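Omission of a single protein chain aside, the complex is shown with its protein chains in their original locations.
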Amino acid sequence: MALRPGSGADAAAGGAGTTPSPGAAGGTSPADAPVEAISVPNRLWSAEQPEAYGGVPLEDAPTLFLREVEAAGIGRTNDARWSGALEIIPTKADLVLDLIRANSLWPLTSGLACCAIEMMSTATSRNDIDRWGHFPFRASPRQADVLIVAGTLTTKMAGPLLRLWEEMPEPKWCVAMGDCTCSGGRYKRSYSTVQGIDRILPVDVYVPGCPPRPEGLLYGMMKLQQLVKARRGHWSERRLGPTVPEGV
Amino acid sequence: MTTPTRPSLDDPNLTIPVDRAGIFEPIPPARTERQQEFYALRDGEMLLNLGPQHPATHGVLRIVLKLNGEQVVDLDPVIGYLHRGVEKLCENADYHQAICYTDPLEYIASLFCEWSPVIAFEKLLDVQVPRRAEYIRVLAGELNRIASHALYIGFFALDLGGITPILWSFLERDEIVEMLTALTGAQLLFNYFRIGGVNGDLNHDFMSRLGDWMSRAGRQVEAGTALLNENEILVRRARGIGILDHETAFRMAVSGPNLRASGVPLDLRRAHPYSVYPELDFDIPTRSEGDCLARYLLRVDEIKQSLRIIDQCLHQMPDGPVMARLPRLVRPRPGRAYAAIEGPRGLYATYAISDGTDQPFRMRIHDPSFVHLQLLGLLMPGNLVADTMAINASLDPVMGGVDR
Amino acid sequence: MDRALKARLERRFGDRLAGPVRQRHDETEIRIGAGDVPEVLRALHDEPELGFTLLCDLCGVDTGTVMQAVYHLWSETTPDWLRVIADGLPREKPRVPSVTFLWKGAEWLEREAYDMFGIVFEGNRDLRRILMPDDYVGHPLRKDFHLPDDASRSPGGGVRPMESPGRPADAAETTVRRRATAG
Partner (left out) sequence: MSAVAAYWHRLTIPARILLVGVPVVLVVGAAVTVGLALLAEPLVDFLGANMGLVRFVVAALLIIVVATVPTAFVVIYLELKVIARMNLRVGPDRVGPYGSLMSVVHGLKVLSKEDFTPSGVDVPVFTLAPVAVFLTTVMTLLVVPFAPGLYGQDFNIGLLYLFAVGGLNVVGLMMAGWASYNKYALLGTLRAAAQSISYEIPLTLSVVGVIILAGTMSLNSIVTQQAGSFLDWNAWRQPLGLLIFFIAAIAEANRTPLDMTEADQELVAGFATEYSGMRFGFFFFAEYVNVFVVSALIVVLFFGGWNAPFDWPWPVTLSLDPGALGIGLVFLIGLAPVVGTIVLGLPFWLLSSRISALQALVIGFLLFNLVAVAAVLAWAFISFDWAVGLAWMIGKTFVFVFVFVWMRGTLPRVRVDQLMGFAWKWLLPAALLNIFATAAAVVVIGK
């Protein structure tokens, strides 16, 4: 079938323009802030000033939640802990094991929505998450360590996502990526979205932004590494809702 | 050691006392005759559940495959896992906010999801868009189209098992997103098009990035696709799989590249011009085979055409304002407006009804991926499980647009 | 707007049209009764001087008083969009003949209109919910379905109880694992 190009009989096409009104234009002049705002150098990671990311260094930070839990003894199931003088062995073992776990966190390929594209971009050449060992993205939840919930969680998807979380073996962590997973974001009012995945999952690290830049996700994963090193072997005490210690 | 009893997942009266998660969800009672015929398993057939969290289903698509060995007998796509109620939210927001709700729909080509609502609202408001704004829209839109097609090429290769092309195409896509970020100030979800123009004029950062990218874009496309076009394994896997002839394509209401890959030169930029496209010179690549390979090669050709369009836009860019004069709160006269544009996946349309208030009375968003996803049930039966991935990738659905 | 198309449409379906043929910008709009949908659309699709071969969109509309099924068609014989509105469906139990015999691809669009508005398309052999879960009650896009002004006070906090194992208030007692198996 041959198609001739139609005449642009379209109100939206062409026509001489009137003078712009900055109010309606949203008021951005050609050389405006967003460009600089994007290229802010991230100096938070110089090790000599750990208070740059808000708070005292992690070692002497009072990780209140876990110490309270330990003191109160709640959740202290009989998980066959070594007792007495032999306590030293699993403690040191946890130290080493958590160093290992923090450096090899395999995410689950669980992209839900927009943020999934940025999550993939985090894994690709420009900002390569493989440098920290958060790679490969496992396709099977049985072999994954981190559940990066990237994108809006709808009520229809909540059940399958919870099942994925249940299928992951301990120790496992959950990263909420994007505003929609942190709080519902721009779809908070909708009739079919879950307003923040911490209603159904224990979240370790929140990465806000709509969507967060790949650097943001990298920063969040570094925070997760700190978290893994800071809380040693207390996987069973986690709760619904935010469980991030104060220092982190 | 005794092995536990193993219930069959295909048993229709099987109920598992956990939450109704997708994977082990017991088969629902048949509501329609189609469902009855699908879930009636003959001998040697089994149901395989792809998704909603599967590496090869782009996003949260769930496909229930009825397999005979490795051969797909029938399938039943289950969507809606990303239904965010955008249309209802748009009816509860005013016209400027509605654009902010629509642009995460196609998170790979989000500019096109702003473009059609913007045109529809402009028709409701009878507002004239400055020519410079139109050219900037075309420029940004074609850049976004290239980014989307680059991702398509990468995912197509990835679903066929090649892991390197996806990273190479992400390099290109990242560069384009970086320059669009410099232009719009937002990453990935550029909320850039406004009613009556665009938000902000071209700036120096964008132009410099675009300049040195355009200087080598052609070579990048050649280099990126050479790894696939001369690859015998990929060509053998993609040729002759999922053939779609053009009568069937019209019956299935297919549009966009998937239609052009079946030999129909139907491109809304020519067939129903909506912007300054009549003033631009470009071809409409078509392919006659209509199989996965044709759909893939067509995208590659479209990238080259988009490069031509960008080049012309940069040369014909007029001076002048980029926004029409509009009040902050627009109240169009009661009426109905329909605007459709040609996106990287096909026909994006918006149908807006105004009742004279500052909120759209009804806002309908039509996304091509939603229609194209029906083709799975048409093209997959008879193929192997591995081919379903190739077909799904070649149709290029984006679940955000499918579920809205 | 294409005057010739208006003339053609009035000549072809003079008596079937419920109301005048309206034209604005690049759109031509005709309204027909629900019963005339198959014949009119078949004529629009088949007859060469009309030749509306491409179904661009199919959606439902709830005007608050009646329901409408809206079809947008494209033809290469005219630069206009053709909008066919099947008007005057009752808001309780709206029924329209399906157009899947013309466009197989209209099947999911009709399913979505059924899911969102409850419009029953007779002849669609797979008419069930498509976006919302199977056990969902209500049709979200109807005008009598109101969004809560503050989502945090919406029923279940926006989470259907079946899929939310616990709300933060009472979540402090038990872990996720125990919740999920309790269903």
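In order of appearance the chains are A, B and C, and numbering begins at 1 in each one.
Just so it is clear, a residue touches a chain if its C-beta (ideal position, glycine included) is under 8 Å from a C-beta of that chain, and two chains touch if they have at least 3 such contacts.
Note that the coordinates shown come from a computational prediction; the quantities given were computed from them, not determined experimentally.
Asker: Can you list the shown chains that the absent chain is in touch with?
Answerer: Visible chains that the missing one touches: A, B.
Asker: Among B:158, B:202 or B:322, which one is in touch with the chain left out?
Answerer: B:158
Asker: What residue numbers in subunit A mark contact with the hidden partner chain?
Answerer: 78, 80-84, 86, 97, 100-101, 103-104, 124-125, 128, 130-133, 135, 138-140, 142-143, 145, 169-171
Asker: In the complete complex, the non-displayed chain touches which residues of subunit B?
Answerer: On the subunit B side, contact with the omitted chain comes from 1, 3-4, 6-7, 46, 48-49, 54-56, 70, 157-164, 167-168, 171, 227, 231, 233-234, 236-237, 384-387, 389.
Here is the rule we go by: only the chains that are shown with their structure count from here on.
Asker: Nearest whole angstrom, what separates the Cα centre of subunit A from the Cα centre of subunit C?
Answerer: 37
Asker: Would you mind pulling out the distance in Å between where the CA atoms of subunit B average out and where those of subunit C do?
Answerer: 21
Asker: By the touch rule stated above, which residues of subunit C touch at least two different other chains?
Answerer: 25-26, 76, 79, 132-133, 140, 145, 147, 162-163, 165, 180
Asker: Mind pulling the subunit B residues that touch 2 or more other chains?
Answerer: Expected reply: 18-20, 80, 83, 85, 88-89, 92, 123, 266, 271-272, 403.
Asker: Inside the complex, what are the residues of subunit B that reach subunit C?
Answerer: So the residues of subunit B in touch with subunit C come to 17-20, 28, 31-35, 79-80, 83, 85, 87-89, 91-92, 123, 250-255, 266, 271-272, 335-338, 340, 347, 349, 351, 353, 362, 364, 366, 370-371, 373-374, 378, 403-404.
Asker: Which residues of subunit B touch subunit A in their complex?
Answerer: Residues in contact with subunit A: 18-24, 52-55, 59-60, 80-86, 88-89, 92, 100-101, 104, 107-108, 110, 119, 122-123, 126, 128-134, 151, 166-168, 170-171, 173-174, 181-182, 184-189, 194, 196-197, 199-205, 264-266, 270-278, 320-328, 339, 399-400, 403.
Asker: If you look only at subunit C, which of its residues touch subunit A in the complex?
Answerer: 1-2, 25-26, 76, 79-80, 132-133, 140, 145, 147-148, 151-152, 154, 157-160, 162-168, 171-172, 175-177, 179-180
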